[in-house]
Each structure stands twice: as structure tokens, then as C-alpha cells.
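A single protein chain has been removed from this complex, and every other one stays in its place.
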Amino acid sequence: MKKVLVLEGSSRPNGNTEALTNVLMNGIERTTIFLREKNILPIVDKRHDEDGFSIVNDDHDALMKAVFSHDILVFSTPIYWYSMSGIMKNFVDRWSQTARDERFQMKEEMKRKEAYVVICGGDQPRIKGLPLIQQFQHTFHFVGISFQDYIIGHAGKPGEIWNDTYALSAAQALNDVIKEKIHTQP
Amino acid sequence: MKKVLVLEGSSRPNGNTEALTNVLMNGIERTTIFLREKNILPIVDKRHDEDGFSIVNDDHDALMKAVFSHDILVFSTPIYWYSMSGIMKNFVDRWSQTARDERFQMKEEMKRKEAYVVICGGDQPRIKGLPLIQQFQHTFHFVGISFQDYIIGHAGKPGEIWNDTYALSAAQALNDVIKEKIHTQP
Amino acid sequence: MKKVLVLEGSSRPNGNTEALTNVLMNGIERTTIFLREKNILPIVDKRHDEDGFSIVNDDHDALMKAVFSHDILVFSTPIYWYSMSGIMKNFVDRWSQTARDERFQMKEEMKRKEAYVVICGGDQPRIKGLPLIQQFQHTFHFVGISFQDYIIGHAGKPGEIWNDTYALSAAQALNDVIKEKIHTQP
Partner (left out) sequence: MKKVLVLEGSSRPNGNTEALTNVLMNGIERTTIFLREKNILPIVDKRHDEDGFSIVNDDHDALMKAVFSHDILVFSTPIYWYSMSGIMKNFVDRWSQTARDERFQMKEEMKRKEAYVVICGGDQPRIKGLPLIQQFQHTFHFVGISFQDYIIGHAGKPGEIWNDTYALSAAQALNDVIKEKIHTQP
């Protein structure tokens, strides 16, 4: 059975993105990590230093181990300024360090993963959120993750997501797809 | 009651895009125009000529009259090379002429319209079809049409659309939204 | 020495896009084809017909032969409604037919090509022209063409391109790059 990890990028508990993600994940066993509860320092780019990256004493390595030990990743983030939250961005930025960390085989691990993305915003998200979707695609492609699908919710104020029948219906339809996928041998 | 016009851009009858559009439009009274059955010549750009555009003897003006006499426009096109079909593109290109045609008040007319878009493709359409959605947005914004929403179907071979539960569910959800909209006073 | 083919998509002679392309091509031996002077019918999609595509009696096959016999392709089109001209779009749409035409080895041919793109528009082209650039990328990627670079000119009225020092400088810089490339063995 495939293992599912939800990475929540919001700075606010119980927001619209989280609610929409819960519709997508309804009845599916999963681990959820709230990135806001973790200590993830911004990357210090040392790709071109002779000695390479310095080990950083925060939660990033533990998070990457969680990523590696699951099969399906769900990136869930509100749209902050037409992009993922800075909280999630700092997490993703650090992948550049993990990719060069000999303790991990990031590329080997990542290319077995499948990903879904859930984003929500209040300002024409199904138009203005598209560059963010394209960035997820470029990122997933680079590390070898297979981008399965995404949901874009239209919601600003708390609870508004329940009016977005398009996103809710799409999430329910994908819920079935994921349930079947979980029980399918690769 | 609002009047609905479907503009079909496919070169092939009964294709996936048309099927998905019919799910979106199920039970909704509408006029459908198959652009492939019309004679629409490519634009000859004379915006900067002293005498302006020459009158063109084809079906374009009649099509624009149909557009003007409806309230909700549905642009339905298969994704050909990550964009709308050339058939539909020639139709849209000619708007530049209509916009300068004194017999019409295109900007006045267009700003009362609402639009939906349905596109289908076989090569990662929910990623690679996004530039096309952005172009529709820019086009609608320019002429004042209000872009309501869109559906992207994943289908190549005939009938494949029936496997795309995401798109079908989204289309059904939007069907309800449109039905309500039709009966609402502006 | 590499052979250069310029495909001009404008409906208007001596426009801004053509002028910018001539800056890019200054001093470079090339063949130029004005697509508006050719007869290119819209595609009739028969990919899924038992008998496949019907032979079409127009200029498309000759154009494809010209494409195949050159090494560097320059796609030059004004931005019409945030996309390539319908004239150029009908040409590209027909690639789907050529790809299935046993008289040609389109994929084999295309993967040896390098491409440049020149586009010009009057409405924030360096922002609103980006979806078009992305579509060229997807198209080139699909057929195996290597997308080298592009220039986006800001110009609406005749001659305005001469005020866009950004685009002119970029075109001159790329001119040097292309000149060197032409004389380099692959």
C-alpha cells in the first residue's frame, strides 16, 4: 500500500487550503506535517564553495526523511502573492542542499514519488495561480517526481472554500483516483 | 434569461472537447456554432492603413452578430500544439477588424459578456494547456469579457475523455453554476 | 555552414516584427518565407480515422521541405491576441499531418533543428507575450527542436520598434551568437 504525506504550507491553522486538502484526502490514511510548526532555516547557497554546504541544525533533514519514506506527496499551500508561502519556499530551497548531501540519495528517492498540489487564493486563483502550478511542474520534473494533478480553490475569507463547487467536485473526483492508486502495485 | 453561445473550434466532429462541452452544457439551452463549418479568412492587418480595413466577404460578421446577441460565451477548442486551433485563432484574429468596424460597438457589446473555456489535450493538458488559458484571460480582459471559469480535459484518442473524472466532475459542478446564472438577473 | 530559414507570420509587410527580425538576421545569409504569401489550409484532424489524413493540395508540403532543408529556424510573428498569428498557427497545426506522412521523417528531421523566436506586440508584450513563448517551448520540445532563444519587441504602430532599445540590443547580441553558430560544426 502506498504511503501518503501531506505537507501543509499555510501559516494559519484550519484555513481554506487545509479544508480543501482534507476533502481531497477524505478517508485516506496519511501523515500530515505542518511546516509552520517546524524550524526550517533559509538556504545559504554553498553549491560553489570548496567545502560545500555546512550542516544545518534544524528540522530540515528530518522532514526530508519523512518525504523519502512516503510514496505520494501532497503539497498544500495557500497562494501568498501568487506563489507558495515563504514557509514552504524555504523548505523547497533547502532541497538544493539535500541533493548534495551524501547521507541521502535524493534523486533516487524522488523519482519514485508521485505528487499532488492543492492551492487556494482569493484573487482569481484559477488564472493567477497558474504560474505557481508551472513552478511545481518544473521543480518536480527537475528532481524526477511525477506530477499527478492539482486543485485550485477560490477562497479568501475563512470558510469561503465551501462555495467553490468546482474545486470541491474536482477534489472528490481525485480522491477516488488516489484511493485506487494507493492500493495498486507500482 | 441569459442566452448561451457555444463556439466549437475543433476540426473534427464528435471529439473529446465537444463531448466535455456537452457535459458542461447538459440541459442548458444554447446555440452551437461549429467554426469549421464557417468560412473565416485570416486577418489582413490594416490597422495602420489610411483607409483602414477592407470589408471581407465571408462569415465573420455574421458570427460576430451571433456573439453580440448572446450573454454567455463558451469557447471550446481542442489543444492543437498547446494553443487553440488555427480555425478558432483566425476567428479571434479578425476581432481586431471588428473592433474598428463602425457598424459594430464591439467593446460596448463585449463588456456585457461572460465566458467559459473548455480545452482538451493528450499531452499533460492541465500543465501544458495553461499558457492557452492565460491567453484567453488576456484576450477577454482586453475586450472586457468577464472570464468565469474553465475546464481542462485530458484526452487524446476518441472517447478518452470519459476516463477523466476530474474534468467530468468539474464540468458537472460548473453546469450547476451556469444554470443558476442563466436565471439570475444581471 | 548552417542554413537559416526565417518564417514570417505577419499579415502585413514591413511591420515591426519583420524589422526586429532583420536586426537579428543582419548580415546573415538566410531564406525568408512569408507565410501570408502561401496557401496553407487549416488542418482537418484525421489522426483517428482508419484511412488517416487525406493529401491536401496546397503549399504546406513544400514549406515543410524548406523547413527540413535548413538547420536554424526563426519563427517571426506579431503577437495577435497574445498568440501567434492565425496564419502561422494554421501552418503549425498541419505539422500533426506531416508527422504522420510516410513521405517525410519529421521527427528525425526536426531534432536536428535549432530555433529562435521573434515576437512583437503593443500591449505589455514582455509580460503578456510569455504564454506564447511557453507554447513555442512546448511545441519545439514535442518535435525535438532545440529552442535557442527569443526576442520580445514592444511596438504597435509602424516604426515603434526603433524605440525599444532593450529588444534591439538583445537582437544585436543574439546576431553575434548566431553568426558564430553558423560557422561552427555541430
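Per-chain residue numbering starts at 1, and chain names A, B and C are given in the order in which the chains are listed.
Simple rule for what comes next: a contact is a pair of C-beta atoms (placed from the backbone, for glycine too) under 8 Å apart; a residue touches a chain by one contact, two chains touch by 3 or more.
Computed from a predicted model, the values in this text were never measured in an experiment.
**Student:** What are the shown chains that the left-out chain touches?
**Tutor:** The chain that is not shown touches these displayed chains: A, C.
**Student:** Among the options C:66, C:133 or C:182, which residue touches the chain absent from this view?
**Tutor:** C:133
**Student:** So which bits of subunit A touch the chain we can't see?
**Tutor:** Residues 10-12, 15, 36, 42-46, 48, 78, 80-87, 89-90, 92-93, 95-96, 123, 128, 130-132, 134-135, 138-139, 142, 157-158 of subunit A touch the chain absent from view.
**Student:** Over the whole complex, note the residues of subunit C touching the chain we left out.
**Tutor:** 126-127, 130, 133-134, 137, 147, 149-150, 165-166, 168-170, 172-174, 176-177
Please note the rule applied: only the chains that are shown with their structure count from here on.
**Student:** When you draw the chains as points and link the ones that touch, which shape shows up: line, ring, star, complete, or other?
**Tutor:** line
**Student:** Whole-Å distance, subunit A centre to subunit B centre, using C-alpha means?
**Tutor:** 33
**Student:** Could you state the distance in Å from the CA-based centre of subunit B to that of subunit C?
**Tutor:** Once rounded, the distance between the two centres reads 25 Å.
**Student:** Could you give the separation in Å between the centres of subunit A and subunit C, each centre being the mean of its C-alpha atoms?
**Tutor:** Measuring from centre to centre gives 37 Å for this pair.
**Student:** List, in ascending order, every residue of subunit C touching at least 2 other chains.
**Tutor:** 134
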